[in-house]
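Here it is: the structure, laid out below.
Complex shown without one protein chain; remaining protein chains in place.
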Amino acid sequence: MTTVTDAPVPEPTETGVGHQLADEVRLDLYRTMVLARTYELAILREYHADKGPGFDIGKGLIPGEMHLAAGQEPVAAGVCAHLVPGDAVTATHRPHHFAIAHGVDLDKMTAEIFGRETGLGRGRGGHMHLFDPDAHFSCSGIIAEGYPPALGQAFAFKRRGSGNIAVAVTGEGAANQGAFHESLNLAAVWKLPVLFVVEDNEWGISVPRTASTAVPSNADRAAGYGIPGHRVEDNDVDAVYEKAGEFIERARRGEGPALLEVATLRLFGHFEGDAQGYRPELVDVPKLDAIPRYESRLIEAGVLDDALRQEIAEAASERVEAAITFAKDSPLPSADEATKYVFTEEA
Amino acid sequence: MTTVTDAPVPEPTETGVGHQLADEVRLDLYRTMVLARTYELAILREYHADKGPGFDIGKGLIPGEMHLAAGQEPVAAGVCAHLVPGDAVTATHRPHHFAIAHGVDLDKMTAEIFGRETGLGRGRGGHMHLFDPDAHFSCSGIIAEGYPPALGQAFAFKRRGSGNIAVAVTGEGAANQGAFHESLNLAAVWKLPVLFVVEDNEWGISVPRTASTAVPSNADRAAGYGIPGHRVEDNDVDAVYEKAGEFIERARRGEGPALLEVATLRLFGHFEGDAQGYRPELVDVPKLDAIPRYESRLIEAGVLDDALRQEIAEAASERVEAAITFAKDSPLPSADEATKYVFTEEA
Amino acid sequence: MTTTAPSGRRLNTSKAMAEAIAQEMRANPEVFYMGEDVGSYGGIFGSTGGLLEEFGPERIIDTPISETAFIGLGIGAATEGMRPIVELMFVDFMGVCLDQIYNHMAKIHFESGGNVKVPMVLTTAVGGGYSDGAQHSQCLWGTFAHLPGMKIVVPSNPADAKGLMTAAIRDDNPVVYMFHKGVMGLPWMAKNARSIGVVPEGEHVVPIGKAAIVKQGSDVTVVTLSLSVHHALDVAEQLEGEGISVEVLDLRSLVPLDREAILESVGRTGRLVVVDEDYQSFGLSGEVIATVAERGLALKAAPSRVAMPDAPIPYAQVLEYAVLPRHERIEAAIREVMG
Partner (left out) sequence: MTTTAPSGRRLNTSKAMAEAIAQEMRANPEVFYMGEDVGSYGGIFGSTGGLLEEFGPERIIDTPISETAFIGLGIGAATEGMRPIVELMFVDFMGVCLDQIYNHMAKIHFESGGNVKVPMVLTTAVGGGYSDGAQHSQCLWGTFAHLPGMKIVVPSNPADAKGLMTAAIRDDNPVVYMFHKGVMGLPWMAKNARSIGVVPEGEHVVPIGKAAIVKQGSDVTVVTLSLSVHHALDVAEQLEGEGISVEVLDLRSLVPLDREAILESVGRTGRLVVVDEDYQSFGLSGEVIATVAERGLALKAAPSRVAMPDAPIPYAQVLEYAVLPRHERIEAAIREVMG
């Protein structure tokens, strides 16, 4: 298990010039973030459209828990910009931004969230259980337990010499779960091509990072596995892009896993319905939003102007609304088939 | 959970002068090691006395798996020398040396290993499940899962301000189990008075450390929890004693946990019956034994002479044989009571 | 068992549960409550609402997401004589910490020959019905009950929630306390009418291991527990009008299982339907039927069960409602055994 893969390494994706990323890269990052945000705002709208009177979590076209990743788009955009066909992502209970950035089929994903037969899981999975084998995308509702399967995908890629890598995502709260530790160690010992990503939004539901984690940065934990670790501050998509690119290239070269933590922001509650009474200075949260801040930087840098901004927003909105329409127009699964797919059909 | 205990700190036990420990300390360490070794050789003898013809693991007065700690005595002796009444130890599947060094009742422990009604667990537990509430001693056959309960003992001590600490032991193989990570983090966040000990005997059954662990020293992992970590090389009981003393005093002062790894030696197979075909240079192993080496050092230093050596050996042997006699003379549990003690007796 | 006569005061189940915890915490400084989001959040399902305010963060303790570590911590504290209540947020998460639960919490007393007690309560939310998918909707009480060494209680209503919690905290054995989200009376989830009810104000103890006949009947016994009790009662009330007299037995505890109560009731009615929101096979429903069969009780019809099929729980409402053991399926089963 210690041989270095002699896989063909995919061409490195375009990286920045000096410390300034190329304009097209930055615009792509922006586009991805806008698409993810547009998507989540639409889901937010649809989710709450029919939960009343009051708020009944089990009601409506989208019932159940809903964990939105709004605010965390820089992480997904910056990381997934480096992924090529065949690369895998395992995400968390808060998966939409990564799914979108990784190119999961938006229609099927939305149909899944609406519980339709056309959904990724034919309505069996729901928003915490999105599986897109074409995109090698999956997620899990169990904290940190998405890490180990990513190892197996990376293992298969390495065996086959495909040069592909796997990205495994958790939150900072999840970094105190046993699976996190076991996965980092095993990936390091076997030099598996994995990028471990920790989204530090400072909260594990209502528990602040300082009450859950003994160190200020999970990047400090990488040394315990002999792998590189890095923390990006301030939800900075350019910095995520650069460091993720470096780590991903390294993994593709067969040099093993790395750990990237990003200080990011949970714009909304843990899930919809969370009043966030535990969260101080709630009113200031929207001001920290990375998307308008990035927008301003791109405008200042002359990369973005109002017309282009408008165009990107409209394109995103069109795409998202088309997906929602697709979902709503899709048939519900049949109650008769509620237990179908426990096992594969016999040949 | 972050308040520092204002418990009375027990008097520090006598520590060495400069880098040379006091003679009495060294003799005590030696005595403990000899007692533990004498005990295990006697268990070895008894274990194999009636397994034949051939070797049937389920036969004899001591049936079942038998994991001997011979060779690892320096760890237990060096650590437990600092423990005072009320301190706790949670040990592993290889628990005898720690039990002995911590003062577990030898008669009852031996009776348990012989499956007798007079045993620590009335014959229900066996050698991997020794519970001595008086000594606050326990162990578990599940790798690394002895760590979490130690946290709870430390938690109770801290709450009560008793100034006591808990020692949690694992092997180096166990340090790649999730429970290890979770326990270190939680103890660090809550500043619990725990000393985490890792016995690195280079093997997890047949898997060498290099194939299981991404870093050369588990002490390197302490930084990932913001706690001190240290590795003692060469199975050196004096060095274990010194560093453990420092960490234990620190914990008693309310400054939280620390991690101590010791490079030690598994003199025998993983368990009795293990032919160790996987282990290179098996013939050289006995030469590495720490007890004769320490003996020579003490003789050179004038701390030990032949007469005293003899006296210590005889005392140990007498004590051990008395325990074995006690065990053998004790009644077996009654088959009628095989399911007694699932629950406490109702009042 | 009730020292204060039931007044008219009505609480929802989560408040009743928190009230028992508060009363025991006031009486015994060794009791504390620990888990994820049990502090300022008050428990995702309201199990600790208001407790942080009264008892402070030293006794109502938020943990990292490290179930193995903090459940193990509870075990160690219990062996030192404390009385921890530890919350596993959803029972579905048992897979990350089951070793501490079933190999340690449940076995230490036995392995120590009775010398070490583990007086700990493990609370956990169970059940589905609100589209939370395959990893957040399970009951799994059959899984816990199969593993020896822990008592398992499963309240269905506010008064029992209080009384069983009091009993659990006072018990010297590990007790797993499984509360169905659908009986908690949460403001943000569809409530069944009986999730708010009269709860005795003072000390209230419901002994562990005693089932309750929550509706008497003579034609058929429905053995059930937790949220399904309410579905069974709804159906029983409706069938009463048609002249089918349904007895509903609320097990309240799986370990010990009140086999005598099952046998007594089925012995009278001669017909048995088991309603169980846990997976059907290798679990509670089989155990109840086997209990009756192995005593050789003569039945008027073959016993029947209404349970979750042996499949992961689907997300889409139309699918989930097809597998949940709800009114229609219960009614159909009763009609079938009535022949």
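Note that the chains are named A, B and C in the order they appear, and that numbering of residues resets to 1 at the start of each chain.
Simple rule for what comes next: a residue touches a chain if its C-beta (ideal position, glycine included) is under 8 Å from a C-beta of that chain, and two chains touch if they have at least 3 such contacts.
Computed from a predicted model, the values in this text were never measured in an experiment.
Colleague: Which of the chains on display does the removed chain touch in the whole complex?
Modeller: So, spelled out: the chain left out of view touches A, B, C.
Colleague: Which of A:L151, A:I227 or A:A290 touches the chain that is not shown?
Modeller: A:L151
Colleague: Touching the absent chain in the whole complex: find that residue among B:P95, B:G141 or B:P228.
Modeller: Only one of B:P95, B:G141 or B:P228 touches the chain omitted from view, namely B:G141.
Colleague: In the full complex, which of A:R37, A:H129 or A:K191 touches the chain missing from this view?
Modeller: Hidden-chain contact among the options goes to A:H129.
Colleague: List the residues of chain C that touch the chain left out of this view.
Modeller: Where chain C meets the chain not shown: residues 68, 92-103, 106-107, 110-111, 133-135, 142-143, 145-149, 254-255, 257, 278-279, 281-287, 289-296, 301-305, 309-312, 314-315.
Colleague: By the contact criterion defined above, which parts of chain A meet the unshown chain? Give residue numbers in ascending order.
Modeller: 1, 3, 88, 90, 119-126, 129, 131, 133, 136, 138, 140, 142, 145, 147-157, 159, 166, 178-179, 182-183, 185-186, 189, 340-345
Colleague: Mind listing the chain B residues that contact the chain we can't see here?
Modeller: Residues touching the hidden chain, for chain B, are 54-59, 63-65, 112, 115-116, 121, 123-126, 128-129, 140-145, 173-174, 176-179, 204-207, 211-213, 273, 277-278, 332-339, 342.
The rule is simple: only the chains that are shown with their structure count from here on.
Colleague: Measuring centre to centre with C-alpha atoms, which chain is farthest from chain C?
Modeller: Farthest from chain C by mean C-alpha position: B.
Colleague: Approximately how many whole Å separate the CA-defined centres of chain A and chain C?
Modeller: Measuring from centre to centre gives 36 Å for this pair.
Colleague: Which chain B residues sit where two or more other chains touch them?
Modeller: Residues 178-179, 182, 185-186, 189 of chain B touch two or more partner chains.
Colleague: What are the residues of chain C that contact at least two other chains?
Modeller: In chain C, residues 63-64, 66-68, 96 touch at least two other chains, as defined above.
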